[in-house]
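The structure that follows is given in the form of structure tokens.
Shown here: the complex without one of its protein chains, the others still in place.
Now for chain A:
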Amino acid sequence: MAADQSKIRNFCIIAHIDHGKSTLADRIIEKTGLLTSREMQSQVLDNMELERERGITIKSQAVRTVYRAEDGEEYIFNLIDTPGHVDFNYEVSRSLAACDGAVLVVDAAQGIEAQTMANVYLALDHGLEVFPVINKIDLPSAEPQRVIDEIEDIIGIEAQDAPQISAKSGINIEEVLEQIVKKIPAPSGDPEAPLQALIFDSVYDSYKGVIVFCRIKEGTVKKGTRIRFMATGAEFETVEIGYFGAGQFIPCDELSAGMVGYVTASIKNVRDTRVGDTVTDAERPCAEPLPGYKKVTPMVYCGLYPADGAKYNDLRDALEKLQLNDASLQFEPETSIALGFGYRCGFLGLLHLEIIQERLEREYNLDLVTTAPGVVYKVYKTNGEMMELTNPSNLPDPAEIEYMEEPVVKAEIMVTTEFIGAIMGLCQERRGVYMGTEYMEDTRALLRYELPLNEIIYDFFDALKSRSRGYASFDYELKGYEKSELVKLDILINKEQVDALSFIVHADTAYERGRRMCEKLKEEIPRHLFEIPIQAAIGNRIIARETVKAMRKDVLAKCYGGDISRKRKLLEKQKEGKKRMRQVGNVEIPQKAFMSVLKLDDK
């Protein structure tokens, strides 16, 4: 049965972190009655434990619910969840492309924040109808009218009739549902046209193979349809099609233009089903793929090592499993003198890296050591060869190097005018080349810069936020490679070079970086029985030095009244500290030191 397009609403929810996106999603699912309250986990959409803890949504997902509106009709709601970080910008854009409208959630106390603006503009760019919802009106500090005015002034969308709700307490949720029906347009598209479907996500299931999440733009897909993925050219016969119940897949006979659902076709690898690609009918293909497809390539590389060398094979198995679900993750084996056997892995960005690292630790129970993240450099050698360098340790002898190139991005930074100076200062420090400013309205501007990628992967995002008090958003795309004056900075701990801490840096900032790394390592490395020098060097030249003093003597703590548990806790803490150490020479380095040295805070 082909569903009546006029009764379908495909939408997403846009919100700044903590403004209540997931809670509103829960309420919508609850009010549309697909689940009983008992079945509700508190946040249905964020089903990964990790997502819940970080309070952000990593992978987009979708859910279909049925709503009986005031007009007496039943509407199908397809709520598509979107990730919210610049690392996943491409995924966000594909999720938005699968929607016809967006609900913008704004916190009644906090008002509009940078991320809200970036996402709203992204949604408007995709031609989505956006209507605002003022959340958390039951907070004592709520100022709904101020926020409404702000939305109208800054974003420029009508907000006077925005539902004023509390997703947490379930206040005024019906009004949101009604506005979804009234304000978000029904999808269009011809069910009889050649199939044209947009992939906005995919997950790997060990029984069904890859489950492809898609929005049907034109045509119809049925069980048994031979489908083709236009970018990769791969062809499969569909085994199952269906839509998304809350937390479950519900099979159906067909999906036609305007609908959101999934397709399985015994696909073994997510690499065949790239997000943004177009699915068509192999026998009756559409003329053009949908616009906007990009092949996602890793931007950031780092080494991942098992803390326990014996877990090397477990790490490989875990990476392979994660890769089934995440085509943007890449890895290959490497060895380090300090860390043993591990993998050099490629990621979309630093958040992506941290998420993979945490999933490996949590879901696969691996204890990991991560090395400094870096980008891919091009090294042109005197013998005419060019090598792509992802691991600083592989840098050839300086005598063999003709010159080096580093990746440069085109960055757009949206910022309220009062912070323009601060942000320009930051870009300057990060070797940015100023390309221009555009004023969006009186209070906001768009700064354009070209920035070396290695200057933004570590802590640029944090620095941007802190210098703009949160009111800056940032997007970038790779521009290409440019020649640059780069050097390898080595770190020596107790006179021994630690290969896992080496990294490539611009010659002008090497001294400053080296100094800050030594300072940071001094904080991270616990005091030993002996004094430990920490040095930064370029070649044989020491450019910075710090010293970790010998271990502090214990004070004569009173162990009073037989409170042995207190003493035990103290010792357990000490023991815990010892466990996470990596032995380098005769120095024990905490595993997190390998990573944290690169988060050199922007003071």
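By our rule, contacts are C-beta pairs under 8 Å (C-beta built on N, C-alpha and C of every residue); 3 or more make two chains touch, one makes a residue touch a chain; residues count from 1.
Keep this in mind: contacts and distances are computed from a predicted model.
S.K.: Given the choices "Heme chaperone HemW", "Na(+) H(+) antiporter subunit A", "Inositol transport system substrate-binding protein" or "Cytochrome b", state the protein name listed in UniProt for the chain not shown.
M.R.: Checked against "Heme chaperone HemW", "Na(+) H(+) antiporter subunit A", "Inositol transport system substrate-binding protein" or "Cytochrome b": the hidden chain maps to "Heme chaperone HemW".
S.K.: Decide which residue listed in A:Ser141, A:Ser206, A:Ser565 or A:Gln583 touches the omitted chain of the complex.
M.R.: A:Ser565
S.K.: So one chain is hidden, and I want to know which residue out of A:Ile250, A:Met386, A:Ala507 or A:Met551 touches that hidden chain in the complete assembly.
M.R.: That would be A:Met551, which touches the missing chain.
S.K.: Among A:Arg362, A:Lys578 or A:Lys592, which one is in touch with the chain left out?
M.R.: Considering the complete complex, A:Lys578 is the one touching the chain left out.
S.K.: By the contact definition given up top, give the residues of chain A that touch the hidden chain.
M.R.: On the chain A side, contact with the omitted chain comes from 527, 529, 549, 551-565, 567-568, 570-572, 574-575, 578.
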